[in-house]
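Removed from the display is one protein chain of the complex; every other protein chain stays in position.
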Amino acid sequence: MKNNIKKLAELVNGTIVGDQTIIIFGVASIEKAQTGDIVFVENSKFLEKALLSQASAIVLPKKLVPKDFNQKVLILVDQAKLAFAQIINVIHPSIKVYSLIETTAIIANTAQLALDVSVGHHSIIGKKTKIGSCSVIGSHCVIGQEVEIGQECVIHSNVTIYDKVKILDRVVIHSGSVIGSDGFGYVFYDGQYHKFPQIGDVIIESDVEIGSNVSIDRGALDSTVIGQGTKIDNLVQIAHNVKIGKTCVLAAQVGVSGSSIIEDNVIVGGQVGIADHVRIESGAIIGAQAGIPTGKIIRRGLTVWGTPARPIDDFKRIYGQTQQLPMLKEKLLKLEKEIAELKKIKN
Amino acid sequence: MKNNIKKLAELVNGTIVGDQTIIIFGVASIEKAQTGDIVFVENSKFLEKALLSQASAIVLPKKLVPKDFNQKVLILVDQAKLAFAQIINVIHPSIKVYSLIETTAIIANTAQLALDVSVGHHSIIGKKTKIGSCSVIGSHCVIGQEVEIGQECVIHSNVTIYDKVKILDRVVIHSGSVIGSDGFGYVFYDGQYHKFPQIGDVIIESDVEIGSNVSIDRGALDSTVIGQGTKIDNLVQIAHNVKIGKTCVLAAQVGVSGSSIIEDNVIVGGQVGIADHVRIESGAIIGAQAGIPTGKIIRRGLTVWGTPARPIDDFKRIYGQTQQLPMLKEKLLKLEKEIAELKKIKN
Partner (left out) sequence: MKNNIKKLAELVNGTIVGDQTIIIFGVASIEKAQTGDIVFVENSKFLEKALLSQASAIVLPKKLVPKDFNQKVLILVDQAKLAFAQIINVIHPSIKVYSLIETTAIIANTAQLALDVSVGHHSIIGKKTKIGSCSVIGSHCVIGQEVEIGQECVIHSNVTIYDKVKILDRVVIHSGSVIGSDGFGYVFYDGQYHKFPQIGDVIIESDVEIGSNVSIDRGALDSTVIGQGTKIDNLVQIAHNVKIGKTCVLAAQVGVSGSSIIEDNVIVGGQVGIADHVRIESGAIIGAQAGIPTGKIIRRGLTVWGTPARPIDDFKRIYGQTQQLPMLKEKLLKLEKEIAELKKIKN
């Protein structure tokens, strides 16, 4: 969708430097930009590349204004990447179909769909399930009974939501994800694992985004909770009774075991494993592939790495010293000889 | 479903201490329990909390009987958690629909469904596939040709089962799981990977439970086997020709590579990686995130951790000593100086 540069600048509360009348036809990366495209630059590292690119306009922070614009039109803003995200939303509006429920969808009589809900082909909505206004359900979703989905949610195709899951507003769930499956709970007795029934539920608060092929289990007796604004990448495992706070980030393939608590604003790197009954306090950062043992508490604001995880400076120091081991060993053998020599002289 | 406490005590072969006439309305965790709820306690650690909770009754081991009951009714049993699981099943019976095959399901003429089989909306059952009595197939499942599913199985929605997979009785498979996809087998020749056709099958024995988004590949020429009573958590990968024994537990995100053997009663922690042609003998325990290299044998009953995995005591001892490396280095440098000093005096 083509747009006047002035309209875009107003949208992001930016200041134009250069020709205020040009038309922008697309957004692009610096590498692929063509005439008519707008690009963005966040730091000086890529500024020159942007100026040499084919792009017609650049969104950039005020402090980065270059001396020579190379005939580019600039939009100066406080937050370049955020502004660019807003511009993308205008130039490439995400297509949303409202108020269309495909005739192939199977919706229980007792389900309550608000106005302007969309449901794709073959999706199934169970008994007493409620879906809030303007929410979009893709094709081939299976949504169980007594599920609650808030307003303006996007449930992509091929998502499975078990009974009694509660999803608040503006939640996005990508394809292949399964929400509310049974937690992994058994009682070992008489040589066999006996299932401990999983009758809790899952609560996903507002503004959460969940990637593709994610598994989130229901609580055993209580709830599994994903806090407001938290973002979960693909192939993540969230076990029963886990409580995740607000505004956390869990990168791909993270696993969180039963009853662990992640407080607010925590960042969890890819492939991290968090054992059961762990507590990660607010603002902590867990480096990729780290492992947090059962019952461990990671203190507020700490950055940790390794398995078992320890403060990242300790990890790096110890890691550095293991690299010196061959040298240490050599030194030690040398001293051993010298002492033997001294003792010989002594006697 | 409300129940007389006496009936519940009889169910679990327990002894009531206190008012034998109360009615139980629900099960709950200690934290969330309300009047009318029953809770359970396994060890003394949570006993006081349970006594102070709002619960009306507590299931607990005989040996834990408290002095002051705080007006709770107690059910004394041998196995508190197991008894509680049985009580949940009575108070929250899992809803099972028998004998209902949705008209939107597509079932091949040559498929053989026993009496009392349920099939959900839009599920597809292939040619010559057999399903045993009282098994429940969810919605949107794709079950291939010549598949065999035993009695009382529960295949949740959105499960894919390829051709010729054999599933015995009382198996549960959660949503998003894929059983019988091609193993990862290629012949590298002339600069390209050529597919080695995967014509084996998968055998899942009785009482196995498989979590959500699990991948189990078919054998190349033979079978991939999951043994009786084994429990597999979410997002686990089982490669071609793997043989898993009876009563094993595989936590979430474990990966088992081609042709590896896991014997009986093995416990595999989360995110463990088992390379190809490994043998894990009976009763071994593999700590979370451990890595077992190609061809390795883990001996009967051993507990291992780390990558490459070694006995857990060795792991911990070496790990502890790496933490002392800065101190060792310091000591070494000090000795170096002292020896230099001694040598100087000497001369």
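Just a few scattered comments:
Order as written gives the chain letters A and B; numbering starts at 1 within each chain.
What we mean here is this: contacts are C-beta pairs under 8 Å (C-beta built on N, C-alpha and C of every residue); 3 or more make two chains touch, one makes a residue touch a chain.
This one's a predicted model, so the numbers in the text were calculated from it and none came from an experiment.
Of A:Ile22, A:Leu64 or A:Ala288, it is A:Ala288 that touches the chain left out of the display.
Contact with the chain that does not appear here is found for just one residue of B:Ser29, B:Ser53, B:Ser118 or B:Gln237, B:Gln237. Listed residues A:Val73, A:Ile155, A:Leu235 or A:Val268: the one in touch with the omitted chain is A:Leu235. On the side of chain B, touch with the chain left out of the figure occurs at residues 106, 122, 124, 140, 142, 158, 160, 162, 176-178, 181-182, 184, 186-187, 189, 191-197, 199, 213-215, 217, 220-222, 235, 237, 239, 253, 255, 257, 271, 273, 275, 289, 291, 293, 307-308, 317-318, 321-322, 324-325, 328, 331-332, 335, 338-339, 342, 345. Even with one chain removed from view, chain A keeps its contact list with that chain: residues 27-29, 31-32, 79, 81-82, 84-85, 88-89, 92, 94, 104, 120-122, 138-140, 156-158, 172, 174-176, 207, 209, 211-213, 229, 231, 233-235, 247, 249, 251-253, 270-271, 288-289, 306, 319, 322-323, 325-326, 328-329, 332, 335-336, 339, 342-343, 346.
Just so we're on the same page, only the chains that are shown with their structure count from here on.
Distance between chain A and chain B, defined via averaged C-alpha coordinates, is recorded as 26 Å.
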